[in-house]
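With one protein chain held back, the other chains of the complex are shown just where they sit.
Chain IDs A and B follow the sequence of writing; residue 1 opens each chain.
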Amino acid sequence: MTKKRYERPVISKHYSGLMNKYGGRQMTPPKTHLDGIAVKELTEKFGSPLFVMSEKQIRNNQQNANRIFKNRYPKVQFAWSYKTNYLDAVCSVFHQENSWAEVVSSFEYEKAKKLGVKGEHIIFNGPDKSSEALLHAIKDTAKIHIDHFDELYEIKKITETEKLKAKVAIRINMDVGVYPKWDRFGFNLENGEAWQAIQRIASNKNLQLIGLHSHIGTYMMSAEAYRLAAQKLSLLAKSIKTDLGIAIEYLDLGGGFASHNTLLGQYLPAEQIVPTFEQFADAIASGIFSASFKTEELPLLILETGRALVDDAGFLLSTVLANKRLADQRRAIIIDAGVNILFTSFWYKHKITPAQESGMHSEDVTLYGPLCMNIDCVRESIVLPPLNKGDRLVIEYVGAYDMTQWMQFIQMRPNVVMIMEDGTVELIRKSENLEYLLDREILPVKFKKSSKQSKTKH
Amino acid sequence: MNIAVTGLNATDNPGPGIPVIRSLKEQKKFSGKITGLIYDSLEPGIYMDDMVDNYYLIPYPSSGLDNLMERISYIHKKEKLDLIIPTLDSELYGFVKLQPKLEALGIRTFLPTLEQLNIRGKDKLFDFCKANNINVPKNILIQSQRDLEKIEKQFKFPVVVKGIFYEAYIAQSFEEVLPYFNKLKSKWGYPIIIQEYIKGDEYNVVALGDGNGGTTGAVAMRKLYITDKGKGWAGITIKENTLIDMAHQIIEKTKWCSGLELEFMKSKETGEFYLLEINPRLPAWVYLAPQAGQNLPAALVKLAFGKKVKPFTTYEIGKIFVRCSWDLITDIKKFETIATLGEW
Partner (left out) sequence: MTNYHLQENLAVSDSGFLFHASTGETFTVNETGKTIIKLLQQKKEKDEIFSQLVNEFDIEAGLLEKDYEDFINQLKNFSLIEVK
């Protein structure tokens, strides 16, 4: 006789009161496979926790985005936002899909160069660019997006001393009706600061103004704001042409499109309320068209979308370490993935799905990570089927920022693998170990114990 | 024909499901089946006789579209649904996004578009109304602590302090604004909406837009009795062309597709109507409409099936609805089956 599947015995009370949040049963099927590869097999081979990237999903996302934008606007170029996920393997997939690189630090810049991205295909953003980095970028003819006046003067100085010409764009911030208003980056449009910067660039023969850049915010829920931003940038480009005789080559609308991760405190899942790529594209294209450029003068549209292109291509596999009850009888589950590698759990309600079959029953639990630290709570409250020690969970939508904002704290960073399009699995970043950690540490000589001393101590 | 309806929570804060079903069953030639989609085994609609043929628990809107779609596919296999009428605000975004998938299964819907849903956003409604010469209470968005000083310059007290998504408080003085402001700011973030408080009587309109700008019907009602929760417990149909004209105008401008409810306040001071809210679905008092001569739910079903519906132009004035509490008696068996199996 085949035995029935064992599940922890569980009882739950029916609470009166309608629309009881936990009354309904969970009806989610388990996620046993990723791109056809068994979760169990992945964790057995590469350990747990484990980050998994899907090559197929990244390509799908990028191809989709290209198609959607190119159907609406004739000249479109994506630039991969390195800070979102700068693992070489991930960047390489984007570059193979014809994306340029968008970097915000000199190490990201170097990373892009090492991956073979040409200088002219690197967009150098951000408020921190050292003189060395700027010089390097100028020589490479990279596209430097100026953030503040100090930087503008620095570039001016370098081009004068080195007798070089620089291709620059300026970052512009403006009111597009969204909150919080991002006014800390770039030059403000409404108060005339942007125009001042443009005039200074225009009057300098070493600087060539080629683009205008804006990045209105992050996790934007409104496509309309992009229409407004695109329109304002376009009108500015037209005045630059009329008043200063400079033809702007490109408009960079930045990124910030929301992914399908749901924010904490947001009732409806993101997939239901976040605008689609089509809506963002419609808004941006119509914003540019509304400025009525002549067809041959339509600027190139650059997009630096990060999160929305990679979030759903990343998974974090985790294993249940223990089950316990809190003092108030609430169920708590400790898993081996903590907030040190799942930074985004501070603002997202990630989709978390068991990787094995479970019964119809479900319970409300708190999910804790493995760190001996009170902040290590992956989710305050989530409805899951009863889980046993050793069961696995798949945490979805972790492709963006988790693998760049992670930290080594109490636990080391785990392996990252990529499931390739052909179904093979490649290790793309090795888990860290004590050796890796100690490699960067220097113990002053006076603290070092000679082997003799340590022997006598034994 | 099998029509699935949600919102069977006929409680003191009622969902519109049961009145929609009653309206459908009111039709002389109705021979279809009704499937109730429920969230809780205690929704009163489950225990009303002769309303619904079978019931299925569905996952909450907050648990994701894949779950909902999977459940509907399961129900569809068993029941062969022809049409789903979601009646709760929180469901609409989800069903709108599922429309293509439902259509692929052969399940129809008659819903507003995402764009239409967004017009009702508290910050958008004001702009929309201003652009269309519809009165709305004076309204400003507070985006920082500094903006607070605008309140005393621009408003007479009391004022309404509203969060961008939910919650509203009435503040009698500037000192009273501050605690509400801080509460809303920490809960919903900026902007906070400061709105003119309009003293007067509440009027409502239920209407149906055909999706091409045409109004299939519209019935105006004045609330006669309001509960302490602010819900209309009795109301009467009235003849007020201003309200009906505004409904036509809003439907025409938005090309509204589906039922909707408009909430107005008639100012004691100026005697004018101010639009407070657009609810993107039929209201819980919709059963008054067929009784007054406009069966809007039945018309919605016809429109969903692509049929032409001759617009209603009149309705009976002076029809009254009075809500009542009525204890339904049931055996534990039905509750048990729904609580454990999720269907009946």
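Everything below uses one rule, namely that a residue touches a chain if its C-beta (ideal position, glycine included) is under 8 Å from a C-beta of that chain, and two chains touch if they have at least 3 such contacts.
None of these values were measured; they are calculated from a predicted model.
K.L.:
Counting the whole assembly, list the visible chains that the omitted chain makes contact with.
P.N.:
Result for the missing chain's touching partners among shown chains: A, B.
K.L.:
Looking at the full complex, which residue from A:Ala247, A:Met360, A:Ile375 or A:Met407 touches the chain that isn't shown here?
P.N.:
The missing chain is touched by A:Met360.
K.L.:
Touch as defined at the start, partner being the missing chain; which of A:Val10, A:Ile375 or A:Leu437 qualifies?
P.N.:
A:Val10
K.L.:
I need the residue numbers on chain A that touch the omitted chain, in ascending order.
P.N.:
3-14, 323, 325, 329, 359-361, 386
K.L.:
Where does chain B touch the missing chain, residue by residue?
P.N.:
Within chain B, the residues that touch the unshown chain are 332, 335-337, 339-341.
By definition in this document, only the chains that are shown with their structure count from here on.
K.L.:
Roughly how far is chain A from chain B, centre to centre by C-alpha average, rounded to an integer in Å?
P.N.:
Their C-alpha centroids are separated by 37 Å.
K.L.:
Sort out for me which residues of chain A touch chain B in the complex.
P.N.:
14, 16, 18-21, 23-29, 179-181, 267-269, 271-273, 275, 279, 351, 383
K.L.:
If we count contacts the way the header does, which residues on chain B are in touch with chain A in the complex?
P.N.:
Counting only chain B, the residues touching chain A are 9, 11, 39-43, 57, 59-67, 70-71, 90, 93-94, 97, 114, 143, 189-191, 339, 342.
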